[in-house]
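Note that one protein chain is taken out, while the other chains of the complex remain in position.
So that you can tell them apart, the chains are marked A, B and C in the order they are listed, and the count of residues begins at 1 in each.
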Amino acid sequence: METLRQRWRHIIFGTDTPAGQMFDMLLIGAILGSVIAVMLDSVSSIREEYGVLLYAAEWFFTLLFTVEYAIRLWVSDRPLRYARSFFGVVDLLSVIPTYLSLFIPGSNYLLTIRALRVLRVFRVMKLAKFMGEANQLGIALVRTRRKIAVFMFSVFVVIIIFGSLMYVVEGPENGFSSIPQSIYWAIVTITTVGYGDISPQTGLGKLIASLAMITGYAIIAVPTGIVTAEISAARVSMRYERECPGCHRHSHEPDARFCLQCGEELPKLSLKGPDD
Amino acid sequence: METLRQRWRHIIFGTDTPAGQMFDMLLIGAILGSVIAVMLDSVSSIREEYGVLLYAAEWFFTLLFTVEYAIRLWVSDRPLRYARSFFGVVDLLSVIPTYLSLFIPGSNYLLTIRALRVLRVFRVMKLAKFMGEANQLGIALVRTRRKIAVFMFSVFVVIIIFGSLMYVVEGPENGFSSIPQSIYWAIVTITTVGYGDISPQTGLGKLIASLAMITGYAIIAVPTGIVTAEISAARVSMRYERECPGCHRHSHEPDARFCLQCGEELPKLSLKGPDD
Amino acid sequence: METLRQRWRHIIFGTDTPAGQMFDMLLIGAILGSVIAVMLDSVSSIREEYGVLLYAAEWFFTLLFTVEYAIRLWVSDRPLRYARSFFGVVDLLSVIPTYLSLFIPGSNYLLTIRALRVLRVFRVMKLAKFMGEANQLGIALVRTRRKIAVFMFSVFVVIIIFGSLMYVVEGPENGFSSIPQSIYWAIVTITTVGYGDISPQTGLGKLIASLAMITGYAIIAVPTGIVTAEISAARVSMRYERECPGCHRHSHEPDARFCLQCGEELPKLSLKGPDD
Partner (left out) sequence: METLRQRWRHIIFGTDTPAGQMFDMLLIGAILGSVIAVMLDSVSSIREEYGVLLYAAEWFFTLLFTVEYAIRLWVSDRPLRYARSFFGVVDLLSVIPTYLSLFIPGSNYLLTIRALRVLRVFRVMKLAKFMGEANQLGIALVRTRRKIAVFMFSVFVVIIIFGSLMYVVEGPENGFSSIPQSIYWAIVTITTVGYGDISPQTGLGKLIASLAMITGYAIIAVPTGIVTAEISAARVSMRYERECPGCHRHSHEPDARFCLQCGEELPKLSLKGPDD
């Protein structure tokens, strides 16, 4: 006999039972509905007409998600672990803004953080293949974290230098009103966004700005190179996965006949299409 | 003896006969002419002077393409299959706007959808090599579809978060008049387009905008990495098709006749090379 | 005994003799000087003060380059071949605008085409390594030409569709005054340049523009992937170059002991650093 707690756990965590699938579909629907409601509420013409309805919807979804959060804590074997997991934090952040808006008006627009909950869709739809791809991508990106950190750190130092140089050259009369403002300009320029809300007016300023642009245009090659090299490597190593019967090593070259770790003969590789 | 239907089929689908080639050249010419006519018609100074002529041209091309569409349906062995194919849909969409413009003024400018018909040029010019390249590219891109989908989905969630954060921070008085409007700003910023029609005015807004820009600048590396890895892999996937009978080496260049490791003669490879 | 023609040929084409080196240095100096003179002449404040001097400099350099062009034709064994080569055409275009400016005022600013002559610097400085790199790059890019052409053609069709869609949606009252103008906007947007001189005003227009931006942001991955895959392949194949003593094939895998084409044993590969 199932207890109530067990039954709820099957509904919430089960993806095979009809009840679990129904719950997942309703949850995704509720998340999308609540995000759209917050968005519509921010459009003044819609709020004027349907404000009461949207306010009701906001509290309805918030109470729903609060109950859901409580049940998740209740049925979880390790409630604290769930509460500190990525989705646990997101689930909590998805309900706080409404309660907060009772004290701080406007904070309920932060409810769109609920959009992050939509990422559950990967699990809900049992898109194992998508999850595999997402994991593969995630692993590759995690492996590049140190190289990317070194790169971003260096870029940030370059941005500070360019920013303060432009502050000295252009000065407040041309819109570069302070060094933080100039650094904002440098970020806008080096990332090639280029709003044009602040732009150099003097000849020397334009020369320095040109250097900043060319720098930004050229160095985008670096993170791209880092990530590409890693994804290429991850792609190759995952494609030809075979387990050694001797030492259980997984990663082997496609043309390997013997394990490079223990010398055991490997099972033959029947080449599959790369992703399908 | 050919029936009329067979003769037309040879004209429309044949690429080797003089009649078929003539038809293809005329068709491409008519497509280009009709697209240019629609474009010119939209320039008010030209329309004022040559409006009647361009109107006549539009109906001429539309009737021509309508007849062509009817003939294609008629001569095709599986008319429904053609009608639902990519080019079948494009062919239909290429004539509808003119008829529609009798009821909804202005809809005839959608006739530029005819530009899609120009893609037939690949077939017409019998550019087998170009088609091979296009196929190779297409296969590589299709294989990345799931990774790209995961990436785009994640980016879209990030865009929603940034958008609503800016709506709360900057607010309607600085141009961020609603969350959809702020999301539009976030897309403009993260894709590094940067029109500057909406830009942050407050210090905190500029800080968040800077984060959005750096995010957009850095994550472009991800789809690039995915696509590059796939295209690279498409180039090398030919290599693991044969085993050397002498030393059991698997990895051989497509044009290898002897094993590069032991000098043994290799079995013949019947597959075609990737680029030539 | 050298004839005058032979002596001039040694001066112009020689890169080893002192006279040849002196000529090359003077030529690069004259090219740079003439380009800078044209640039300065376009700045109105400078032209007002030094106009006569810059006008004299322009005619001095033009006559100098005209004489040089004549001598090159004279000393060349195949004058027509030189005249039709890349540098031959550039050399001619470098002098024409000045003569043309006698009839069409303002055309002398096209003299900056002379900047192309600066590319001779690669030869002058005998930067064999640079030339090797340039060739390697050039070969890789030439190999991608068909794939890039297919890509650019498809992008252009997408640009036409987006452009005319926006013309219908936004219309002349929002700056999209004609389809060519809308296509210009689509190019500005899809290449992520984003001037902001024309930007969508309506909600539907912003939605379509967002799609255009995301398209432009995502598809940049395609040419990058194509070029990267080709450069990677070129890099690997050039690095391990060995000639087979039997059949003279050049390209071999780094771990090859026997020629994959004729089975002959290959010379050992002493691994060098990749570029130095």
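FYI, contacts are C-beta pairs under 8 Å (C-beta built on N, C-alpha and C of every residue); 3 or more make two chains touch, one makes a residue touch a chain.
For clarity, every value in this text was computed on a predicted model and none was experimentally measured.
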Inset, instruction - Using the touch definition up top, pick the residue from C:Ile11, C:Leu207, C:Ile231 or C:Cys262 that touches the left-out chain. - result: C:Ile231
Legend entry - Touch criterion as defined above, residue of A:Arg5, A:Arg81 or A:Arg146 at the omitted chain: A:Arg146
Legend entry - Residues of chain A in contact with the chain not shown: 143, 146-147, 149-151, 153-154, 157, 160-161, 163-165, 167-168, 171-172, 177-180, 183, 189, 192-196, 199, 203, 206, 209-210, 213-214, 216-218, 220-222, 224-226, 228-229, 232-233, 252-253, 255-266
Legend entry - Missing-partner contacts on chain B, residue numbers: 192-196, 224, 228, 247-249, 261-262
Inset, instruction - For the chain that got dropped from the picture, name the residues of chain C it touches. - result: 35, 38-39, 42-44, 106-107, 109-113, 115-116, 118-119, 122, 129-130, 133-134, 136-137, 140-141, 148, 152, 180-181, 184, 187-188, 190-197, 216, 220, 223-224, 226-228, 230-232, 235-236, 254-255, 257, 271, 274-276
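Please note the rule applied: only the chains that are shown with their structure count from here on.
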Inset, instruction - Look at all chain centres (mean of CA atoms) and spot the one farthest from the centre of chain A. - result: C
Inset, instruction - Superimpose the Cα trace of chain A on the Cα trace of chain C, which carries the same sequence, then give the rotation angle to the nearest 5°. - result: 180
Inset, instruction - Taking all protein C-alpha atoms shown, work out their mean, then name the chain whose own C-alpha mean is nearest to it. - result: B
Legend entry - Cα-centroid distance, chain B relative to chain C, in whole angstrom: 28
Legend entry - Interface hub residues of chain B, defined as touching at least two other chains: 180, 192-196, 216, 220, 224, 226, 228, 230, 232
